[in-house]
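Below is one structure. I have some questions about it.
Heads up, one of the protein chains got dropped from this complex, but the rest are sitting where they should.
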Amino acid sequence: MIFSLLVLSPPSSQASSSAYQFANALLLQKHRLYRVFFYHDAAYNGSSIQCIGQGEFDVAKEWDKLQQQHSFDSVVCIAAGLKRGIINKVEALRYEKAAHNLRNGINLSGLGELADATVKSDRLITFGG
Amino acid sequence: MTSSKKIGITLGHTPYGSDLAQEALDATLAMGLFGQDITLIFWGDGVFQLLKSQNSESVHQKSLEKQINAFELYDIERVFVCAQSLEQRNISTSSLCTDAECLSPTEIQKVLSTQDTLLSF
Amino acid sequence: MSHSILHTVNQSPFTHSALQQCLCYAQESDSILLLENGVYGALLKHSLADKLSGKKCYAIEADLKARGLLGQELTPHIELIDFIYFVELTTQHKLVQSWY
Partner (left out) sequence: MSIVVNDSSIDTDKEGYLKNLSDWNEKVAIEIAYQENIELSDKHWEMINLIREFYTNFELSPAMRPLVKFTATKLGKEKGNSIYLMQLFPGSPAKLLNKIAGLPRPKNCL
């Protein structure tokens, strides 16, 4: 089956790691992961400058690894990201900001990508809270 | 974008304490713009989003009520609200800003079962 | 497809209405999955436990274990599962509603 995930929770919430574990489990079962759409506070998952303590679970890093293995689409909603300070080089120039911090491998894109994911996937699972 | 999928958007959270309701509304309007076949269900504390006379300027937020009034312009026509959730909160339908159709939990179950995907907000 | 909706609940029933809400809309053919703080709902004697026992119910074992709940009295019919089975459940149900 083709899955997409709508993630709404920041890395500090367990829901974010549940979403990761779900993605991992579905890929192990040879399902396809079409897109992970990070929305609302989940936009914080797109930051490349979090410093996670040694020996602690770094969910962003695990997403990276999983994505490198399976090359699914990873999107931070641009509106949700921008207002939380999750920004790429292009938008930093547009909004005249001094820095940018979006992780490699993640795109900053619009809600159309969520609409597209609902159409292209057999299952769309929301992870919130 | 062409699609014959029916997308149910369920809204269960209060309007202004966090921006979840605002962002859910953004997603809803975007889905409308992208021509998706949408059904909205307001239940639980989500029914508070539909209250009339919201004046949110003083809490520095945009009015959800005003944006909800734009539903028709964004081609969002099927809007349901849970009668039981209203009753539990002592809210009458005359206090609502939109003429959402009131359904019992059993009727809501039926509406849900006809959807192809749910987005839970 | 025999089942229609998989409801996931990730909040404790002692502080949050997610489980109560879920029980209000879950049909006979639906299933309920408790995860994260939702697994406190698997405890035997809270006010919704009776209502829950009438439903097909699962809980993520790792979440119970993490919270020290495996040694507590749990509602007997709740099936303890892992994420592989969680994925499986989502394929067996047409829809997933997340309560949080």
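Every chain is named by a letter (A, B and C) in the order it is written, and numbering of its residues begins at 1.
The rule is simple: a residue touches a chain if its C-beta (ideal position, glycine included) is under 8 Å from a C-beta of that chain, and two chains touch if they have at least 3 such contacts.
Source: prediction; values computed, not measured.
J.: Write out, one label after another, the shown chains that touch the chain missing from the document.
T.: A, B
J.: For chain B, enumerate the residues touching the unshown chain of the complex.
T.: Contact residues on chain B toward the absent chain are 26, 29-30, 33, 62-63, 66-67, 69-70, 72-75.
J.: Need a quick check: the contact residues on chain A for the chain that isn't drawn.
T.: So the residues of chain A touching the unseen chain are 78-79, 93-96, 110-112.
To be clear about the criterion, only the chains that are shown with their structure count from here on.
J.: What is the distance, in whole Å, between the centres of chain A and chain C, each centre taken as the mean of its C-alpha atoms?
T.: About 25 Å separates the centre of chain A from that of chain C.
J.: What residues in chain C touch two or more of the other chains?
T.: 96, 98, 100
J.: Where in chain B do residues touch at least two different other chains?
T.: Correct list: 117-118, 120.
J.: Report the residues of chain C in contact with chain A in the complex, numbered from low to high.
T.: Chain C residues touching chain A: 10-11, 35-37, 82-84, 86-88, 90-91, 96, 98, 100.
J.: If we count contacts the way the header does, which residues on chain B are in touch with chain A in the complex?
T.: Residues of chain B touching chain A: 1, 3, 5, 7, 19-20, 23, 26-27, 30-31, 34, 36, 117-121.
J.: Quick check on the complex: what are the chain C residues that touch chain B?
T.: 4-5, 17, 21, 24-25, 27, 94-100
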